[in-house]
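Note that this complex is displayed minus one protein chain, with the remaining chains in position.
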Amino acid sequence: MSTFGHLFRVHTYGESHCKSVGCIVDGVPPGLKLTEEDIQVQLSRRRPGQSDITTARSEYDTVHLQSGTEHGVTLGTPIGLLVHNKDQRPHDYAETDLYPRPSHADYTYLAKYGVKASSGGGRASARETIGRVAAGAIAEKFLKEAYGVEIVAFVSGVGKVGLPFEEEENEVLGKEYMDLVRTVKREEVDKEITRCPHKETSQKMEAAIRAAKAADDSLGGVLTCVIRNAPLGLGEPCFDKLEASLAHAMLSIPSTKGFEIGSGFRGAMFPGSQHNDMYIEGGPDAQGRLRTETNWSGGVQGGISNGEDIYFRIAFKPPATIAQAQSTARYDGSAGTLEAKGRHDPCVVPRAVPIVETMAALVIMDMVLQQNARTAAASLLPALTHLPPTMVLPSKKTVEKIQNGEEKVQVQNQKSGEE
Amino acid sequence: MSTFGHLFRVHTYGESHCKSVGCIVDGVPPGLKLTEEDIQVQLSRRRPGQSDITTARSEYDTVHLQSGTEHGVTLGTPIGLLVHNKDQRPHDYAETDLYPRPSHADYTYLAKYGVKASSGGGRASARETIGRVAAGAIAEKFLKEAYGVEIVAFVSGVGKVGLPFEEEENEVLGKEYMDLVRTVKREEVDKEITRCPHKETSQKMEAAIRAAKAADDSLGGVLTCVIRNAPLGLGEPCFDKLEASLAHAMLSIPSTKGFEIGSGFRGAMFPGSQHNDMYIEGGPDAQGRLRTETNWSGGVQGGISNGEDIYFRIAFKPPATIAQAQSTARYDGSAGTLEAKGRHDPCVVPRAVPIVETMAALVIMDMVLQQNARTAAASLLPALTHLPPTMVLPSKKTVEKIQNGEEKVQVQNQKSGEE
Amino acid sequence: MSTFGHLFRVHTYGESHCKSVGCIVDGVPPGLKLTEEDIQVQLSRRRPGQSDITTARSEYDTVHLQSGTEHGVTLGTPIGLLVHNKDQRPHDYAETDLYPRPSHADYTYLAKYGVKASSGGGRASARETIGRVAAGAIAEKFLKEAYGVEIVAFVSGVGKVGLPFEEEENEVLGKEYMDLVRTVKREEVDKEITRCPHKETSQKMEAAIRAAKAADDSLGGVLTCVIRNAPLGLGEPCFDKLEASLAHAMLSIPSTKGFEIGSGFRGAMFPGSQHNDMYIEGGPDAQGRLRTETNWSGGVQGGISNGEDIYFRIAFKPPATIAQAQSTARYDGSAGTLEAKGRHDPCVVPRAVPIVETMAALVIMDMVLQQNARTAAASLLPALTHLPPTMVLPSKKTVEKIQNGEEKVQVQNQKSGEE
Partner (left out) sequence: MSTFGHLFRVHTYGESHCKSVGCIVDGVPPGLKLTEEDIQVQLSRRRPGQSDITTARSEYDTVHLQSGTEHGVTLGTPIGLLVHNKDQRPHDYAETDLYPRPSHADYTYLAKYGVKASSGGGRASARETIGRVAAGAIAEKFLKEAYGVEIVAFVSGVGKVGLPFEEEENEVLGKEYMDLVRTVKREEVDKEITRCPHKETSQKMEAAIRAAKAADDSLGGVLTCVIRNAPLGLGEPCFDKLEASLAHAMLSIPSTKGFEIGSGFRGAMFPGSQHNDMYIEGGPDAQGRLRTETNWSGGVQGGISNGEDIYFRIAFKPPATIAQAQSTARYDGSAGTLEAKGRHDPCVVPRAVPIVETMAALVIMDMVLQQNARTAAASLLPALTHLPPTMVLPSKKTVEKIQNGEEKVQVQNQKSGEE
């Protein structure tokens, strides 16, 4: 349904041709400074018409805060948000309306609901993402203030053009790629028209997009996203593992076809001896984390964040609307040639950057609240003593004792179903 | 949390060393014939010790039905299920217990909960999957009886060994691969020890697994899964799109790192003109579907099933437990060499086949119930007349009229936010 | 949280002093005729200032539909709705702001969130109910069109004035009361200024309210609500029993203190022999219902609707805001006398009528969708034969056979935990 999240929840409404699109954000912590400007930033990065390689329409989406704040501070009550759609002239039924557009949602919406919006696959429009971006911008604000969380997405592939250093022979992922993941900033991403922060690659991508546009064609691409400084312990196994929730979030974005975390599909080709992330000598750091040498797992073990950078990639298919004539069939089964009109994005991945970032923020925010509920409850209980060292974080002293054979602990008789 | 699904819901419990693992399945339609044997089949395909290339332990997991059926028929009430764990001798605390196992969940479980099961990452154990496989077997039974749904997963990659025909130059995916996806049966999959139904590739995979085993190492791999005959109209946008829910389900399986539907990451490299799925002349078929020539979208448009085969791939990382000595650090930060003992799977993907199939069944089952709730409600309403042809499936007659210019329909004045 | 329902869901936002209040309604069946007028009717019955015995403010709440319909027909996508609040002059901080108003939510909102809206208990304002009434009006429309469901609430008590015939000696409930429940129409309710459809009682209630108003005091009251023609089989045990969900809905309305279904608290005083609802000779009626002579259960058995009228009563406390001086304490603990200003409802129950009706509609609507999902699924399964007559509705013939001793059925060996 049109709800995402458990404790921090966004509910969205609206399609391309109705009065407005918007959302309600429930579960926002009280006492957060929040203004329309905080939300507008990501909405503006998302809107169409930002450059001539995306869409040519110059639409401006202004957010209107309806509720849930006073004096620029959140009250903890639901936040209503909306962005008005623009007036449109009535138009005649066109020959193109006789076709279910290939690889569009026209037909599936009609099949699902028995009736559809005149404009086609209503909620499948990218315009639906306004609500989630607005909500995610609020989550980002909280995460930054509370934990210093940084979320940065960037374009790492357009059509056949990818980062030259993403893969390296006999390495799970390339060293330069991992450096980029570790350090890239939003400002560096936004400097490039393609939102690929590697200038040389960006220029090739731009050329590819311009070529596709000239050919009345479109291109897909890949985004990489990294989440830094997320707390340890996020993720709710066994079904709401962190990577499962991220995958859900990302594949709910229009036009996405794939998700991989950490080493992803490439990692499946390496042996365990090369893929395992070894722990670093020295023990818990200032934030209480045991750090690892490599991070092929993408910051997640057993569905729970381990304190390393969480990074993942998302595949976007090429936009289905192209100006080329397409040989297809009409709703009634008659063969025909569809020639679409209007201005469309030859490539959506640059505009997808803020959508991916804000969806990531929604996942992390919800997980943070769920984990905080647990740790706050556990902290109220009397301290446990006499638990065997297998059940708690063993102290240096305990480790020594065991190594010296001074402490022998019998693990209780248990049922065994180890796999 | 440990719940999956909305209307058809499974709740699981249990870890490796407790008395039993099991689940409650809620929302099972009443009147379905169901016995323990129906469930046992997939549990037996999942259990360890099926061949010498998986684990050497020969465990037999027998399911015990607790409630929700009488005379072999479901009552519509919750079904309780459990599989007993085996008794285990108490054992002394070992030197290996001083290490968080690299790329295991030992450390993240401890960090999340502050306390952990002696056996390590408790619910991250593959043993947790028993509950979901049992529940999914019930979903499969219903889907087969009600719709003839067929779900088949198979191994399409082990380490660096993949199907030779998966990719084809200048084609989104290879013709032979798509044929396999369209036709492969479970029996063909189970004939091969690796569960890769292409004998030649299977033999190479087996060799690779044996080599890894001999080297005290492990291998990851890739599974392909196809769902046939699922009804049109499944998926609950905008957040619970079919592919988003499948991705969530698959990434909740232990050891998974990636998911892609249809053309996936490879599809992102092709232009729209080549990637779009054109409609076939002839109109709705016997099941009321408009069919497409190609199926690069993987049976889903706008997050809703379009009646074509739904297929996807899942990446599994190499098992983290290897018998090789690993240079890592202990919980207290001291450097050391971890040498794991015991018998472990050098490669889990063959055993993952029934897990993937049953998780797919859980997703489809839940979506079917949600969509049926909608269509049942809509069917009770009086028929609508005078809706413009842009909002309904236009009849052949309407199409003709419009083509002849006999019918001109004014689409109402609307707000425009098209993207 | 601010969400109600599972398949038919309303999410609300807004407090007294923000830009607008509104909601998103998700899960509306597609193909329902729906205009703003359909929703306005109940909003207008709810708004303040309808008569001089409620509040004196004459506010007009106009609904604005944002999405989810086209050509006056629902698309099955989320419906956004909003009602604007009015501009208000800034005002100085008043002495009254130093007090947590007694029996108001000022203090609990502050305690819960750490910060509160200047106007006091933000979302505890009756203004919050606008969203739910709007959503419930949509549910009512569907239920009426699909099933002919009628929901009528009326005032059955104001202060100490009640219907004289509600209780009858040695009867669970009075005959005349049950007749009223069975037959009363909304028009009859709206004819009376108090919305008590019994003129004589209404006049007494009106007098009581005017007396309270003159004394700068307030009065509570009781509403009775009946749901007619709801389908058999609604309710989702064991936790979401129909009465449990109705109780949840009703106690979520501001100022409510009690809920009872059917015979309620009074029924607890009667013996089983007098309280049991006997079945009527003649068997299933045209709608397939086995009817009962009495209906003390209020249309629900085991948490599931049995086809009889569903009726219940809700208690409302007297409004906390009164113009009388009140001896209480300030936030800082200093004793003082609070003298509230402004115009307030001396009695809210007349205005609560549409709120109760629409909340009832939300519950029934959600239950209908859940039950339809189940029956639609079950209808796809092959028919069952050879089930023992204890498990299915026995035919006349089977009944005869058993009575004649011609059929003896062994019930299988079972575990017994009967209570």
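Every chain is named by a letter (A, B and C) in the order it is written, and numbering of its residues begins at 1.
Criterion: a residue touches a chain if its C-beta (ideal position, glycine included) is under 8 Å from a C-beta of that chain, and two chains touch if they have at least 3 such contacts.
Remember, it's a predicted structure, so these values are computed and weren't measured experimentally.
> Decide which residue listed in C:Pro78, C:Gly136, C:Pro197 or C:Gly298 touches the omitted chain of the complex.
C:Gly298
> Out of C:Glu37, C:Glu187 or C:Asp332, which residue would touch the omitted chain in the full complex?
Of all options in C:Glu37, C:Glu187 or C:Asp332, contact with the hidden chain holds for C:Asp332.
> Counting contacts across the full complex, list the positions on subunit A that touch the omitted chain.
6-7, 27, 29-33, 70-71, 73, 76, 142, 145-147, 368-370, 372-378, 380-382, 384, 387-388, 391, 412, 414
> If the missing chain were put back, which residues of subunit B would it touch?
Those residues of subunit B that touch the unshown chain are 1-3, 9, 11-15, 17-24, 26-27, 30-31, 64-68, 70, 73, 75-80, 82, 112-118, 122-123.
Assume only the chains that are shown with their structure count from here on.
> Could you state the distance in Å from the CA-based centre of subunit A to that of subunit C?
The computed centroid separation for subunit A versus subunit C comes out at 40 Å.
> Averaging over Cα atoms per chain, report the distance between subunit A and subunit B in Å.
21
> Tell me, which residues of subunit A touch at least two other chains?
In subunit A, 1-3, 12, 14-15, 17-21, 112-118, 123 touch at least two other chains.
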